[in-house]
Structure formats: C-alpha cells, structure tokens
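As you look at this complex, bear in mind that one protein chain is not there, while each of the others sits in place.
Presenting chain A:
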Amino acid sequence: MENQLRAWDRVQIARSAERPTSLDYIRGVFDSFLELHGDRAFRDDGAIIGGIGVINGISVTIIGQQKGRNIKENIRRNFGMPYPEGYRKALRLMKQAEKFHRPIICFVDTPGAFCGMEAEERGQGEAIARNLFEMSSLKVPILSVVIGEGGSGGALALAVANEVWMLENSTYSILSPEGFASILWKDSKRSAEAAEIMKITADDLKHHGIIEKVIKEEEPVSLENIDRVTDQMKQGINDFIAAHKGKDVDTLVKERYDRFRKM
C-alpha cells in the first residue's frame, strides 16, 4: 500500500506534526543520552540538539535537527530551522567526537536553514559551508539518517556522511516543492506536480545512488508504532559501527570523499 503513496503525500507525512522527532528516536535507539549545549560563541540554538549517546556499550556523538510539536516548543525549536550557531554547535560537537574517536550519528529533519536577517548577519552560508568542508575529512565514521524533511543545504550540513539513510516517508530535496514550482514555473500551487518530478522520496534517491538505505515504515511512523522503526535503526547503527570499526582513518575519509566525488 505504501508504494501507492505519491511523492506529495510523503511530503505531507514528512512534515506532519505527528511525526516523531530526533529526540524520540534518540530515546528509542540509545541506552543513554547526555545533551551538550552551545556554539561557545553566540547562543544555544534549539533547532539543533547534540550530545553523547551510548549504544551497545559504545559511546557515539549524536546530532539532530529538532522540531517542536506545538507552538510553544516551536518557538524554542524554530520549527527545526537552524541558525548559523546551530551548525557551529554541531561542528563543535563533531570535532569533539573526532578527538575522542567516537562515531557520529546525525538525524536530519529540517525544512531548511533559517532564512532570516540575523541568520544572514551571522553568516548562514559560511556556517553551512564550514560543515561541508570539515565533515569531508573528519577521522571518524559518520552516519546520517533523514527522519522527516531533508531540506536543502540546511540538511546537507548534517549529511556529509559515510552513509545516508532515509525513513521510507521522509524526503530529501534541493528546495521545497513549493519553492521549486515557484522558481521554475512561477507558480507555487504546482507543488504536488513539482514533488513528483523532483525525485525526493527515499526510494527514488536510493534508486539514483544518492542514499544507501531505506528504513521501512509499513505505515507512517508515529509515537505509537515508533518501535518498529527504532528496532531497525538500532540494528542498523550497530552494524554500521561494527562495519567501520576496523577501518583505518585514511580509508574512512577516502570512502566519504569518494561517495560525494562520484555525484
């Protein structure tokens, strides 16, 4: 039945307020999570969370884009749209992971990096660019999982990984279908049509070699049935860590570089 969902349906599911957030998956997958805050320069961005988690006895660094479930939460989370300081916090924690040889697990769920005046003043472009630049050569394995919306450069800034996985009903795109339709057809109402043409679903992107794995949802994941997904995730992350454990640093970095080099 899921296969009959159109891309635009999946866009709606990915954006749904019912959809579990990064913190829900962290609770479901990891034995513990110690949250760490701040970019050490300007502010703690609520749209990105990060810290140290334990899975199967192994410490990992976890970073995720965090959406809120209601208006109050979303004021703090800015609807999952990070400011530059969010990306800088993420990079600080990733560098810390490198120092202490911890694998990095990222959860991607953002409509996009925030498009506001303060974000521009503080260098949104530079913050994203810096993450792409630094992540390309981090000496630890990186896994990114798109759980909801993978919106443009704001998503990519947490997805320069050795492997990128997507939940079945998540999306990953260069721009929202509305934005795409507006730019190319001068008509944002043609967003459903844009969604079909843009190849933004997990299956499409897997087919085109942009991602490594699709995590099945059967029916759209919610807090009620999240176990089905977190079980798969847990197993997958354990396998990922085991597969990358023995690799020397040069191989890890080269594999990540080559992953993007061929695109």
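Following the convention adopted for this analysis, a contact is a pair of C-beta atoms (placed from the backbone, for glycine too) under 8 Å apart; a residue touches a chain by one contact, two chains touch by 3 or more; residues count from 1.
Here is the rule we use: contacts and distances are computed from a predicted model.
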item: Protein name as given in UniProt for the chain not displayed, "Pyruvate ferredoxin oxidoreductase", "Acetyl-coenzyme A carboxylase carboxyl transferase subunit beta", "(2Fe-2S)-binding protein" or "ABC transporter permease"; value: "Acetyl-coenzyme A carboxylase carboxyl transferase subunit beta"
item: Sole contact to the chain not displayed, among A:17, A:183, A:223 or A:249; value: A:183
item: Options A:44, A:73, A:134 or A:203, residue touching the unrepresented chain; value: A:134
item: Hidden partner chain, touching residue among A:21, A:74, A:173 or A:230; value: A:173
item: Residues of chain A in contact with the chain not shown; value: 113-117, 119-126, 128-130, 132-134, 136-137, 152-153, 156-157, 160, 172-175, 180, 183-184, 197-200, 205, 208, 210, 256-257, 260-261, 263
